[in-house]
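All protein chains but one are shown at their positions in the complex.
As written, the chains take the letters A, B and C, and residue 1 is the first residue of each chain.
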Amino acid sequence: MVHDSTSDISPLLEANRKWAEECIAKDPTYFSKLAGSQAPEFLYIGCSDSRVAPAAIFNMVPGEVFVQRNVGNLVNVKDLNCMSCLEYTIDHLKIKHILVTGHYNCGACKAGLLWHPSTAGVTNLWISDVRDVRDKNAAAFEGLTADEAWDKMVELNVEAQVFNVCASPIVQAAWARGQPLTVHGLVYSPGTGRVKELIKPIKGTDDPSYSLSAKLKQHCSFSDCLKA
Amino acid sequence: MVHDSTSDISPLLEANRKWAEECIAKDPTYFSKLAGSQAPEFLYIGCSDSRVAPAAIFNMVPGEVFVQRNVGNLVNVKDLNCMSCLEYTIDHLKIKHILVTGHYNCGACKAGLLWHPSTAGVTNLWISDVRDVRDKNAAAFEGLTADEAWDKMVELNVEAQVFNVCASPIVQAAWARGQPLTVHGLVYSPGTGRVKELIKPIKGTDDPSYSLSAKLKQHCSFSDCLKA
Amino acid sequence: MVHDSTSDISPLLEANRKWAEECIAKDPTYFSKLAGSQAPEFLYIGCSDSRVAPAAIFNMVPGEVFVQRNVGNLVNVKDLNCMSCLEYTIDHLKIKHILVTGHYNCGACKAGLLWHPSTAGVTNLWISDVRDVRDKNAAAFEGLTADEAWDKMVELNVEAQVFNVCASPIVQAAWARGQPLTVHGLVYSPGTGRVKELIKPIKGTDDPSYSLSAKLKQHCSFSDCLKA
Partner (left out) sequence: MVHDSTSDISPLLEANRKWAEECIAKDPTYFSKLAGSQAPEFLYIGCSDSRVAPAAIFNMVPGEVFVQRNVGNLVNVKDLNCMSCLEYTIDHLKIKHILVTGHYNCGACKAGLLWHPSTAGVTNLWISDVRDVRDKNAAAFEGLTADEAWDKMVELNVEAQVFNVCASPIVQAAWARGQPLTVHGLVYSPGTGRVKELIKPIKGTDDPSYSLSAKLKQHCSFSDCLKA
């Protein structure tokens, strides 16, 4: 490889070499036990933002968490990128927990809050789901300052994506066949390094009633409300 | 939060608290300097597999690498999930390097190699791009054992995704306006922790000729080959 | 071509030959004037249902209407299939009218109303947008019989898709630059052959206020409601 100041990543490869050596020095089986296959208990769905590294923030070692990361930690049943993560981890790896994790200071949430819908480019199309969450919750933003609105957008977005996970065919089918699976809604603060729970974990469609579960229950049994 | 043996993630939250405290103990500004915004130099596009944590393997701290992770580290110009990562990092964050990183023992590559196309479910749809890479390179698999074919699939898949990144409108437009941007094709070994370069970095459409660049050049100037 | 009772379409090809001859008998230039290019004034977005043929129901000749047809006449800004129809007709062909046309007895709307979200298959993923429209308008279904609910679902779905067209970046950008473009919401009755208008045509974001326009206006100027 030709070394070159603008295109060379040899410092990265060197850092990788040192890291691998240190891991093996601490535990000679650190990597070799992972070569065959993976058996994580967690699926993390989070933002692509460089400040939020899932394995690091939960102090997890390789093999512990399967990861979907996209701009704005969005979950949409028509997005095969994210849905294949759900299906593969639930149907094949039998993970136990899904960690839907947003973060404060999220650029995607700011874009969803403020960008005009006419904005050009694919990012504007992608974050249109954030805009939908915003519109559905317009009342929640009344009287807020710009910073308060941003935090609110981040939190409402996590709730909406938790709902999308829970309402997805894959999770619905898992719950219907009795597979243990809990969905969590979390938010990370890049300024403190801390994660907090935004909602109570959801273990199924019959989970004790609060706003999100009630909405989910209605979603799953809509036809019952039609006149016989 | 009700503690409960199957749905509780308080050990994760506790691990997060300890991690954040340790980071701050080592450097009191560790998080506070990151609160405002991000300015990473790298976009990492890698697999969702639990054994491959991008920040860890390159020993990077929060803020250094923007991350897209999906099943099989696939890049498709019609996938807004991945394309919004490309656009946001290139047009807004002005990253310098894109690290397309596959890994050996990749379940998505095995599925693309072996699953029958009639397989039900969204993962089978998602990994159809791997199957296309396989079909295009059928000759490369002749005479290989199953394990050799799996490694070959992983490597050919990285090359194909590097091509997809380079051929995308976003990267093409960045190069056309002279923005410095290098695309790398890497592969990680879960069994050793080591990353290696599969192809020479690509810095533009006029990069010195080898197979991938030649293919890219033809892709970008096809109409020149039509009779005047 | 081998003729064969189950796979042969020679009756179709024969019907095509007769049709083409009849068209030319009536007007020798019927086809030749169309060979070069198209210049339609209308984009029709309608259901794939076999009972609803757009050119026929408006008695239009070839060249008059550009057509997007999918299951349930759905419009989603993240669906490149439909968005490329919008972009191509608005930016390249400069069409004047978009006819979002639903129909009663629509199987997609029935599915969106009644299918359980856990249903397997891609159609269930695709019609999840109908389910979202249903959930947003839950109150409108209270006390309705199953047939009334089906009709209501069809109508609410048309309104929602008209909104999606109007809120799309492509239409927003066209209106912003003053390009004349009117969006219509129609419904067809397979049992009578008649089309009716469900909403007043929308010619821009400042259209006289009724529910859909008000919602659109708020969508486009949300940030104005945040506290300064």
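Observations on the model:
Note that a residue touches a chain if its C-beta (ideal position, glycine included) is under 8 Å from a C-beta of that chain, and two chains touch if they have at least 3 such contacts.
Here the structure is a predicted model, which means the values were calculated and not measured.
Check B:Ser32, B:Asn59 or B:Gln172 against the missing chain and you find that the one touching it is B:Gln172.
One of B:Ser10, B:Ser37 or B:Gln218 touches the chain omitted from the figure, and that residue is B:Gln218.
Contacts to the hidden chain, counted on chain C, fall at residues 1-2, 6-9, 12-13, 15-20, 23-24, 30-32, 34-38, 40, 42, 48-60, 62-71, 74, 79-85, 87-88, 91-92, 96-97, 99, 105, 107, 121-123, 125-127, 170, 180, 182, 184, 189-197, 200-201, 203.
One chain of the complex is left out; on chain B, the residues touching it are 76-79, 83, 113-114, 116-120, 124-126, 128-129, 131, 134-136, 138, 141-146, 149, 167-169, 172-173, 176, 215, 218-220, 222-223, 225-227. Hidden from this view is one chain, which touches chain A at 78, 80, 120, 122, 125.
Convention: only the chains that are shown with their structure count from here on.
Chain A has the Cα centre that lies closest to the mean of all protein Cα atoms in view.
Two copies of one sequence, chain A and chain B, touch each other mainly through matching residues, since over half of the numbers at the interface are common to both. The two copies, chain B and chain C, are related by a rotation of 180°, based on C-alpha atoms and rounded to the nearest 5. Centre-to-centre separation of chain B and chain C, using mean CA positions: 37 Å.
A straight line joining the Cα centres of chain A and chain B is 18 Å long. For chain A, residues touching at least two other chains, in rising order: 79, 83, 125-126.
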